[in-house]
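Apart from one protein chain that is not included, each protein chain of the complex appears where it belongs.
For chain A:
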Amino acid sequence: MTSTYLPDKRAGRDAGPPAPAARRDRARARRRTLNWLTATGFQLPALVLFMGLVLLPMLFALYAAFFRWGGFGMPSDYVGGENFTRLFQDDVFLGDLWRCLVLVVLSLALQLPFALAMAVLLNQRMRGRAVYRMLFFAPYVLSEAITGVLFGMIFAPDDGFADQVLGGIGLDGLGGEWFADPSTVMATLFLVMTWKYFGFHMMLYLAGLQAVPRELTEAALIDGAGPWQRFRNVTLPLLAPTLRISVFLSVIGAIQLFDLVWVTTAGGPDHHSETMAVTMFQYGFKRYQVGYASAISVVMFAISLVFALAYQRFVLRRDLEGATTTMRGDGK
């Protein structure tokens, strides 16, 4: 078809006065501009929304963090880095950092291994497994606020339902003040977080486990590997990308924890369950020290960013190649 068409085209080109190469280049450039305009045109709404409501506010917080400012009018009382130096001498904020670390360590040491164990259990063919899966995941779809109110009542100090149940099975000693006692409030919070979130991590692991080829575990079985060896040397390495993502989500979740704490304890008793977001909320919305609260936002952002970049650089690099960063030529 093209070959029969060629002579006509050539004839036409010979007849036309403007230099053919230049015209072709101009047409190509115009096509490229048009293509670029179309492509970015499709991006425009997302870009406007994202810039305006995600990036712009963050930049403004970065600016406001250098002022003493009650939140009305424009910030004018420039104080340099004072908010930041104050922040790192603020026992409550330092406590927030410590409590965040505690929650992360507890999650990695207890919640995620538990989720993994449940995933391995439910990955086997057994009766009722769909029901268990659905039940374990169900709390994830509940609002943190509603979950918090529910457990605030279940863990009511001294005569709440949790105490009644523990008393009923002869474990009175374990009960007590729960959220109201400074020494148990974080453990109680962690229990509720585990109730709500382990099912989510379990679902991630189940999806990962289903992607482990049967042939590999079968081959290991034939080679004489026991169940633990099969898990340790075949399943676990193949599950590593999923595990890394789940750890990442868990840490980001701990950094921004707010709803659950706010409705159960509001940070109390005496700041013993306060998180960075709660402290920020207290200063920004209750005490009108908006400059100081902005500094907290900025530090939270810096922590998330440094963590995310470091994690991506050192831990996730292999998993994310081609997934989020590039799509050069691999056609995927």
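By our rule, contacts are C-beta pairs under 8 Å (C-beta built on N, C-alpha and C of every residue); 3 or more make two chains touch, one makes a residue touch a chain; residues count from 1.
We adopt the following convention: contacts and distances are computed from a predicted model.
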item: Omitted chain, identified by the protein name its UniProt record gives, among "Electron transfer flavoprotein small subunit", "sulfate adenylyltransferase", "Cytochrome d ubiquinol oxidase subunit II" or "Carbohydrate ABC transporter permease"; value: "Carbohydrate ABC transporter permease"
item: Sole residue of A:Leu189, A:Ala220, A:Val234 or A:Ala293 that reaches the chain not shown, by the stated touch rule; value: A:Ala293
item: Positions on chain A where the hidden chain makes contact; value: 35-36, 38-43, 45-47, 49-50, 52-54, 56-58, 60-61, 64, 71, 118, 121-122, 124, 126, 128, 132, 134-139, 141-146, 149-154, 159, 161, 164-165, 168, 195, 199-200, 203-204, 207-208, 241-242, 245-246, 249, 252, 255-259, 262-263, 276-277, 280-281, 284-285, 290, 293-294, 297, 300-301, 304-305, 308, 323-327, 332
